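Take a look at the structure below.
All protein chains of the complex are present and in place, except for one that has been dropped.
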Amino acid sequence: MKHFLSVNDVDQVDKWLEEAISIKKDPFQYAELGRNKTLGLIFFNSSLRTRMSSQRAAYNLGMNVIVMNVGTDSWKLEFEDGSVMNGDRAEHIREGAAVMGQYCDILGVRAFAGLTDREKDYQEEVLTAFQKYAGVPIVSLESATRHPLQSFADLITIESFRKKERPKVVLSWAPHPRALPQAVANSFAEWMLEAEVDFSITHPKGYELDPAFVKNTPVIYDQKEAFQDADFVYVKNWSSLKEYGQVLNTDVNWQVRESLFAENSQSYVMHCLPVRRNAVLADDILDSPRSLVIEQAANRVVSAQTVLKQILVS
Amino acid sequence: MKHFLSVNDVDQVDKWLEEAISIKKDPFQYAELGRNKTLGLIFFNSSLRTRMSSQRAAYNLGMNVIVMNVGTDSWKLEFEDGSVMNGDRAEHIREGAAVMGQYCDILGVRAFAGLTDREKDYQEEVLTAFQKYAGVPIVSLESATRHPLQSFADLITIESFRKKERPKVVLSWAPHPRALPQAVANSFAEWMLEAEVDFSITHPKGYELDPAFVKNTPVIYDQKEAFQDADFVYVKNWSSLKEYGQVLNTDVNWQVRESLFAENSQSYVMHCLPVRRNAVLADDILDSPRSLVIEQAANRVVSAQTVLKQILVS
Partner (left out) sequence: MKHFLSVNDVDQVDKWLEEAISIKKDPFQYAELGRNKTLGLIFFNSSLRTRMSSQRAAYNLGMNVIVMNVGTDSWKLEFEDGSVMNGDRAEHIREGAAVMGQYCDILGVRAFAGLTDREKDYQEEVLTAFQKYAGVPIVSLESATRHPLQSFADLITIESFRKKERPKVVLSWAPHPRALPQAVANSFAEWMLEAEVDFSITHPKGYELDPAFVKNTPVIYDQKEAFQDADFVYVKNWSSLKEYGQVLNTDVNWQVRESLFAENSQSYVMHCLPVRRNAVLADDILDSPRSLVIEQAANRVVSAQTVLKQILVS
């Protein structure tokens, strides 16, 4: 069975990228492939892009879709093994996942990090349980530590806009009023390390990411320096890994704005959205030709459709 | 690009009405027209009729549908330009609308009046933003000041039940325990002024509607007098425009009930629903052959399907 939980589930990134570009050009070429197949989209958290783009991707493949908001549409789920379920959780994930797997040919699952227990988050309790009990292919719609459909869409975007063989890509931390997971940053790093790019990271001290994801990617603590000659600057907030889930820094100087770029800079700026304007990214970037954020969002259909297609034919 | 936000977006009302009657007779005549097209339905407020009838209309045209409840399914949206987004709104409408437009071929949007700031409501902040940023045709599913799919369904209903060339149509205010928008009344007036009917309005003093919508429609302050020889009485509550959003009158005598009609009256009674029985409209009307409320609701599929069809072929 073929799951899609990280770049490690992609046998050949360049082949998938080629397929994605082909699907982007002709979105209905596999419109019969999903006939009589149903995609279940299981949300433990809010979603706009993922919710809509995954549905659109499935429709483009001729699939049916069932959307389920866990906890409002259905019951709260228990994940602890051996627990005596006398509280507010009416169903165990062992049954929940197994049952959903009976009704759907593929399950997409979104379950964010709780940001209180690092070990628990990094063990990917929810996605692991679905893999274990559902009996059908699982697609991550953003898990505690990764957001691979986003990262794949980001790679497609870079591929579409790059002006040189091996562009320079910089992942930049930016401030945010709330504590956010490391998932997008982890995942973007993983994908960039598999791509034909020069990759580096810039963030304030204390925001170091897990080496399991970033390997030995260079970290530059001076943001402006890091941005020099960058072809793509990928902006994202994340909370501290070391002091887990803490906001250590709210320095507005890290907000990404036009003045951080040299006058002749050709850098594109990327963000996975949703983005808080004038907190994370300034209006003068988002409303300028530098911004690729809408193109990235559009490519979410392409990445989802490519992944679903690969699973359907496997 | 063709939007549908008011009767002003309809080039020829009589042609659209003709098309609607044809679609009503044969709902599946365009069942292939929407192949590979997706309708997004974006709800900032509750909905029963609009939610269900728009889906049915899309299915009848062979379209796929994505439903999104903003604020519960996804993030709260910011509409203020230039704001520093440090509060509870995680995404700006500039990105939100643009992204939804990437995933859908047509977007239906429901966003009620807030009833606290008249100017803001009458500027149609939400629908205007979607028009500006989404890049795809926008269909109003009821905005702050209009409910055109309802009004079009009402016109179809009148066309189906009229017994004379130019029927007399009376819009009557009725009491309601809560403050309601003027949208349905505004919109109904606009459509009636484009139709082959004699149109007048009756309401208590203080409930005058915006002249931009009602033009110089006669207002009769005596409800019983207004109802004389009416072929269609359209009942609806709205709050005051002048003392914006206020409930100025709760006089139960304005409740529409059988005793307001002459013994030999042939008047039909209409209401857009939901209706509070024995508050707005009495049981003795709703349970009598006068009532066309279910026919109106049924015609919501027809109006939506006609509008979607016109957009798809444009």
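Letters A and B name the chains as they come in the text, with residue numbers starting at 1 for each one.
Throughout what follows, contacts are C-beta pairs under 8 Å (C-beta built on N, C-alpha and C of every residue); 3 or more make two chains touch, one makes a residue touch a chain.
Predicted, not measured: the structure shown is a model, and the values here were computed from it.
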| item | value |
| --- | --- |
| Touch with the omitted chain, as defined above, among B:Q12, B:T72 or B:Q266 | B:T72 |
| Candidates A:A57, A:C104 or A:V184 - the one touching the absent chain | A:C104 |
| Candidates B:G87, B:P211 or B:P274 - the one touching the absent chain | B:P274 |
| Contacts of chain B with the absent chain, listed as residue ranges | 28, 31, 43, 46-49, 51-53, 55-56, 59-60, 69, 72, 177, 273-279, 283, 286-287, 293-294, 297-298, 301 |
| Positions on chain A where the hidden chain makes contact | 36, 38, 40, 64, 66, 68, 72-75, 78, 82-87, 90-92, 94-96, 98-100, 102-104 |
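Please note the rule applied: only the chains that are shown with their structure count from here on.
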| item | value |
| --- | --- |
| Whole-Å gap separating chain A and chain B, where each centre is the average of the chain's CA atoms | 39 |
